[in-house]
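Every protein chain except one is present and positioned as in the full complex.
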Amino acid sequence: MARMLRSVLRNALSKPATRPFPEAPRAEFEKARGLITFDCTDCRFCGACALKCPTGAIRVVREERRIYFEPFKCIVCGACLEACRFGSVRMGPERRKPVYEKPVEVYAKPETEAEPKPPDPGA
Amino acid sequence: MSELAAVQGIERIEDAPLEGLLEAVRAYRDRRARFITATCLDRGERFEILYLFDEGLKTVAVRTFLPKGQRLPSITGVYLCGFLVENELQDLFGIEVDGLDIDYRGKFLVTNTFETPPLLKQTTCELRPTKEEPS
Amino acid sequence: MSDATNVPFGPQHPVLPEPIQLRISLEDENVLQALPALGYVHRGIEKAGELNDFQQNVFLVERVCGICSSIHALAYCLAVESAMGLEVPKRADYLRVVWMELHRIHSHLLYLGLLAEAFGFESMFMEFWRIRERVMDLLEMTAGNRVIISVCTIGGVRRDIDAEQARTIREELPKVREEVQRLVDALLGDYTVKRRTAGKGVISGQAALDLGAVGPTLRGSGVAQDMRMAGYAAYSELQFQPVTFPDGDTYSRTAVRAYEVFQSMDLVLAALENLPEGELAAKFKGRPDGAALARVEAPRGELIYMVVGNGTKNLERMRVRVPTYANIPALLSVLPGCEFADVPVVTLSIDPCISCTER
Amino acid sequence: MNLIQKARMKSPWILHFNAGSCNGCDIEILSCLTPVYDIERFGAVNVGNPKHADVLLVTGPVNRRNERVLRNLYEQMLDPKIVVAVGTCASSGGVFHNCYNCLGGVDKVIPVDVYVPGCAAKPETIIEGVILGLEKLAKMPAKPRPGRTSAEAEKVEAER
Partner (left out) sequence: MSWIDIGLRAFLAVVVAPWVGMLLVGLDRKLSARLQGRVGPPLTQPFYDLVKLLAKQGDTTSRFQTACLVLFLASNVVSLALVLLGGDLLVMLFVLAFGAVAYIVGGFSAKSPYSQLGTQRELLQLLTYEPLLVFLAVGIYLRTGSFLASAAFQRTEPLLPEMPVFVLTLIAVFGIKLRKSPFDIASSPHHGHQEVVRGPLSEVAGPSLALVELAHWYEVVLLVALASLLWASPLWAGVLVGLGCLLASIVVDNVAARLTWSWMLRFGWLVAVPASILNLIYLYATRGGGG
């Protein structure tokens, strides 16, 4: 008990270990596995990412030349990143934020962006 | 392929007929081997069941074949700790085990709401319950 | 109150972080009988392992249990590699040891905290978890995620530890060690802790072997058995002696884990010291054909994966035997006769991981 | 913001239920309580009793056996209450999407207010999720609802 007493008194006298969150969030680690996004500029819509995805979060529709990505199925394992030969899958260190409704993200080639997007199939 | 030829990491596999299973297991018990677990494979007409033992960090196995529809003798009389895995066999493979010490009667891990036991080969991915779970 | 009261301990219970139900019959406050009701976390991973591609399975088996996730992945990879006859690069072997031992440190610190909380020692719980965060930071820095670090892949590892990161780990670990040392002394030397743990839930060495106990539960009963002695990955090239304590009670099991934290730190530092240069992962073609069994030492004890391949991308069978599965019979043998107040403490002393157990 | 809304924002009592998760998110929820994250700054405590809780944190893909437990826990919580699905599994089933014993997400069983992403969800994200949920909780009607009769309560208890 005496040892623990020393320990708790030291805690009381020193600054708390608590990180000031959410006021001053800590920077993410450089190599953190965070946000998966797609950049369809070079994408051939081959579907390798969807095939390797262990959760079925990615759906590639070749005819529409679109990628439907459900981030709330994604486990950020990075298998798609390793599967893609065209560098179309990006992974950033940012954290994904909690939401009220699960979104479905739709990615298309930049030139087709002007077209109206089809209604979200998962919504 | 209807039976394992060899398993990397298992020192030796000793075949035992169903009726000689308990004797073979008891021999390991007498040698003070530690019971690890049992592994079952669905081989179509029959099940291939391996009982794994540890002997000084080496793995050894007793193998037996169980034709589907027959009952498996329980090893809980020899190794009491086998009751968990034998209950699991009942649940997931639909094997009926005779003389089980603590018997959950097929309600150990899952309640019997599946048409076929889940780990059989014939059971497919789109497995959904066929009846409501009794409360 | 002469007749027995039945207390359904769980599936939702604040002391248990996981849903397991112990059906406990009590006479006053003494336990007459305890039986587990499992199935609250059973997901069916063994079947999913047959439905997935064998490479996708790495991500699946990591999620058998979040606390020892990478060790599950390692065991699976070792089994598949041995079924395929793959040679893993030396550097990958050493990196695996680094991550596995970091994982063990975090798991054991987590256990020590949870045990303290089971007997209401809030501040001790907070202290252990505060220190654990520093290990979690090391994991996140090197692997990119805190809990499920996803570093193993078939043939090697997916990420590298560069010189800068290795230096950070080498600087951080001695500091962590100092703090853990102080806390472990406080925990193991405390009067109230001894009152709650010493002599509770005694399993003798022979009983532990007969009941098939593994890991710290077995070593806490004085049996020196640790799968790392078998020398998978790079363990054969590192100095290794299992930690044992003789008494077989909750206190002994806790002490084993406490001292294993230090041992793991030594192993991490030794592995970083001897880290060879080279490839991270072996390239391979083909699919597993043939069967293999891999046994590794997870924080909770011996973890076994058996894979049976059939030459296709799907496995014929993936069998998982987790440490808690082997420790439950030992737990059930000691619960009757305990006081009700000791049930959470003794239950936690085997460091149960139900999501492992039920897969 | 009136006093009741403010009190709700400042005093979220949490109930955590593991509905078949891998433990990853569970230990991250526990981490939220510990010094480095200290969710008690926001008045949150882990009460472990459905009758006292305002926020239900659920992890895991929900399997067939704990579906009923989850529903009962939700029933036993008093209004107003919110449900936060923590982690990818709880949101959609995640990696367990083809496991036979999983239902695939908490929203298959009870209504979910906030989805927290991540595998495993990081403590920061969990805290953000709880705060996001509280904004919803505070706006819920303050009008008292007739309490459950004791007979109904007993029935729920018996089922538990």
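A, B, C and D are the chain letters, set down in written order, and residue numbers restart from 1 in every chain.
Operating definition for what follows: a residue touches a chain if its C-beta (ideal position, glycine included) is under 8 Å from a C-beta of that chain, and two chains touch if they have at least 3 such contacts.
Since the structure is predicted, the reported quantities are computational estimates derived from the model, not experimental observations.
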Neighbouring displayed chains - absent chain, whole complex: A, C, D
Among C:29, C:162, C:178 or C:273, exactly one should touch the missing chain; which is it? C:29
Pick from C:20, C:64, C:126 or C:334: which residue touches the chain that isn't shown? C:126
In the full complex, which of C:185, C:266 or C:339 touches the chain missing from this view? C:339
On chain D, residues whose C-beta touches the chain left out of the figure: 3-4, 6-8, 10-11, 13, 34-35, 38, 40-43, 45-49, 51-52, 54, 76, 78-80, 142-148, 150, 153-154, 157
Missing-chain contacts on chain C, rising order, are 5-9, 13-15, 26, 29, 116-124, 126-127, 130, 190, 192-193, 195-196, 339-344
Residue by residue, what part of chain A touches the chain that was omitted? 1, 4-5, 8-9, 11-12, 14, 16-18
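Note that only the chains that are shown with their structure count from here on.
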Ranking A-D and B-D by C-beta pairs in contact puts on top A-D
Determine the centre-to-centre distance between chain B and chain D, using the mean Cα coordinates as centres, and give it in whole Å. 38
Need the CA-centroid distance for the pair chain A / chain B, whole Å please. 41
Would you kindly tell me how far, in whole Å, the mean C-alpha position of chain C lies from that of chain B? 25
Residues touching two or more other chains, restricted to chain A: which are they? 17, 54, 75-77
Among the residues of chain B, pick out those that touch two or more other chains and give their numbers. 109-111, 118, 123, 125
Chain B-facing residues of chain D, complex: 64-65, 68, 98, 100-101, 159
Chain D residues within the chain A interface of the complex: 35-38, 41, 84, 88, 91-95, 97, 113-119, 122, 124-125, 127-129, 131-132, 136
Quick one: which bits of chain B touch chain D in the complex? Just the residue numbers, please. 109-111, 113-114, 118, 123, 125, 127, 129, 133, 135
